[in-house]
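I have placed the structure first, in the form of structure tokens, so that the comments after it can refer back to it.
Of the protein chains in this complex, one is absent; all others appear in place.
When the chains are written out, they are named A and B in that same order, and each has its own residue count from 1.
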Amino acid sequence: MRAAEDRLLLGCLRLAGAAAGSIVLLIVAYLLAEALPALQALGPLRWIRDASWHPAGGAGAGRFNLSPMLIGTAAAATGAVLLATPLSIASALFCRFYAPRRLGGGYRRLVQLLAGLPSVVFGFWGLVVLTPLIGRWQPPGQSLLAGILILTLMILPTISLLAESALAAVPRAYGQAAAAMGLTRWATIRQVMLPAAITGLSSAILLGAARAIGETMAVLMVTGNVVRTPASLLDPVRTLTANIALELGYALELHRSALFVSGLLLMGMVALLVGISEALRPEERHG
Amino acid sequence: MDRRPWPDGLAAALAWGVAMGITAVFGLVLADLLRHGLPEISLGFLLEAPREAGRAGGIGPVIVSTLLILAVCLLTSLPIALATAVLLAEFSHGRSGFARLIRASLDGLAGVPSIVFGLFGNALFSLALGLGFSILSGGLTLACMVLPILIRSAEQALREVPSDYRRAAAALGISQAASLRQVLLPCAAPGLAIGVVLGIGRALAETAALLFTSGYVDRLPGSLLDSGRALSVHIYDLAMNVPGGEARAYATAVVLVVLLLVANALTLGIAELWRLDGGTSR
Partner (left out) sequence: MSLPLRPQPCLEVRQLSVSYDRRCVIDAVSTVMHRSRITAIVGPSGCGKSTFLSCLNRLSDLTPGCRLSGSIRLDGDDILSARTDLIRLRRRVGAIAQRPNPFPLSIRRNITMPLEHHGLRHRDRREAVLERVLRRVGLWREVRGRLDQPALALSGGQQQRLCLARALALEPEVLLLDEPCSALDPVASGVVEDLIASLRGATTQVIVTHNLAQARRLADDLIVFWTDEGRGTIVEQGPADAVFTSPQSAITAAYLSGSRG
């Protein structure tokens, strides 16, 4: 039997824990509740079959094709992950194996700092520095390419930090054994360290992808936000997240509900990626 | 060591190159911000109200709103986070179904994109609870968002307290509540503080979740039920919606980044102190 004081405390703690644990359910519940009118009125297919995205006219006159935004999100995230993956793994390898100890520590701090920089600052920098640069080459500059580059910059630190901890989880003895066999450093990394850390690395990349899909401000500020399926890297695009940020302010009724449907979609994609990534991550929890 | 096969050297060169490239880009971004932003910053800029949609004047009310949103966020999230962390670290041995459920749900929460928090906050706090576009709505939305970070770091901090102290307290017939109050929480204080600073950093950096919860109004808020514009929202608005707002956007970005750097330095400082301390004092 616990002390009375402890029973009281435990009661309060359970209450707080339940509150904290139920927020994610609350989020799903509210998204569903708000999305339901549109899902009921429009059915499952109009989201990809409608002629365009002109959601203001209600179920009859409105057009609700989300596919340009879906493609925009997919293209921007894929591009960013493709670019960021080799760079962040190289960055993690540098930190872990190539940098002298002090320098490695300082570099890690820098990457941590980079990971904490606000997306609106990245977006702003992209808007005033990056897009004019691209625009000088191929106007208007606000484009899928700009989105990919800024997203790369944003997810690179995340993936790099996670990749580094995945590499750090590989037992030191593996590397020493390989070195003792006379393997060079690169051979050790390629044949021993990277394969041993592969699940952790995949998990890091998936989390980076989730972050890229969910990112709003930075893409919103540099991609031009035209609702059109992009034909090239230099076309402007609009992502799902940017679409919500741009339209929620004035959206009414079915339009608003449609935005919650896209929110639900986003949540689903991100949850899937995070779920797989969690499943891959090597067990690190207590108990 | 004198003649390495070529892939070895190439790999090393690539790793160094990428790291230097990342450092350079980071330096470039910061330098650009500082070069354009610093000249705009003065005491007047920090204190005055914005004029002409932000093209002139300062960011005084925006700073106040930001701090108020942050205060609401921390005042609501900290107690819940601390309690949940204590529950997870001290009362559940990591195996109970309830604890597992909470953990899974928090992992899920940590992955929710910030714009989805915006949708949720708008639907729940602004509309369903009738708080409208207000500091309160924004702060509460951010509270939901930072909860996983706060809980994770607090749980970690508690787990790092040696279990000897728990056994010693229990063996003396001291209740868990008292041992937390007297021994465990004070021991974990530096770790807890680091978590709080991390949470503050995340909250300060957030924009998308605030657009439709705390809103855009750039006047000095009269109460927590007034809309108030956060620094990050101010940058966004100046950059996207105000022609000629670029200079002030730069300056605001510098203020925001400096705040974040200070927060970062604070965590490092706390960690450093903790290490020097080695747990011998107190």
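Methods note: a contact is a pair of C-beta atoms (placed from the backbone, for glycine too) under 8 Å apart; a residue touches a chain by one contact, two chains touch by 3 or more.
In this text, all values refer to a predicted model and were calculated from it rather than measured experimentally.
K.L.:
Which of the displayed chains are touched by the chain that has been omitted?
P.N.:
A, B
K.L.:
In the full complex, which of B:V29, B:V146 or B:A169 touches the chain missing from this view?
P.N.:
Among B:V29, B:V146 or B:A169, only B:A169 touches the chain that is not shown.
K.L.:
Among B:Q182, B:S223 or B:N241, which residue is in contact with the omitted chain in the full complex?
P.N.:
B:Q182
K.L.:
Touching the hidden chain in the full complex, which residues of chain A are there? Just list them.
P.N.:
Touch set of chain A with respect to the missing chain: 1-3, 287.
K.L.:
Please output the residues of chain B touching the missing chain, sorted low to high.
P.N.:
93-95, 163-175, 178, 182-183, 186-187, 279-282
Here is the rule we use: only the chains that are shown with their structure count from here on.
K.L.:
On a C-alpha centroid basis, what's the spacing between chain A and chain B, in Å?
P.N.:
That gives a centre separation of 18 Å.
K.L.:
State the interface residues of chain B toward chain A in the complex, per the touch definition above.
P.N.:
4-5, 7-8, 10-12, 14-19, 21-23, 25-26, 29, 32-33, 79-81, 83-84, 86-88, 91, 93-95, 98-99, 101-103, 105-120, 122-124, 128, 144, 147, 151, 159, 175-178, 180, 201-202, 204-208, 211-212, 232-233, 235-236, 239-240, 246, 249-250, 253, 256-257, 260-261, 264, 268
K.L.:
Under the stated contact criterion, what part of chain A meets chain B in this complex?
P.N.:
Contacts found on chain A: 2-3, 5-6, 8-10, 12-27, 30-31, 33-34, 87, 90-91, 93-95, 97-99, 107, 109-114, 116-125, 127-129, 153, 156, 184-187, 189-190, 210, 213-217, 220-221, 241, 244-245, 248-249, 259-260, 263, 266-267, 270-271, 273-274, 278, 285-287.
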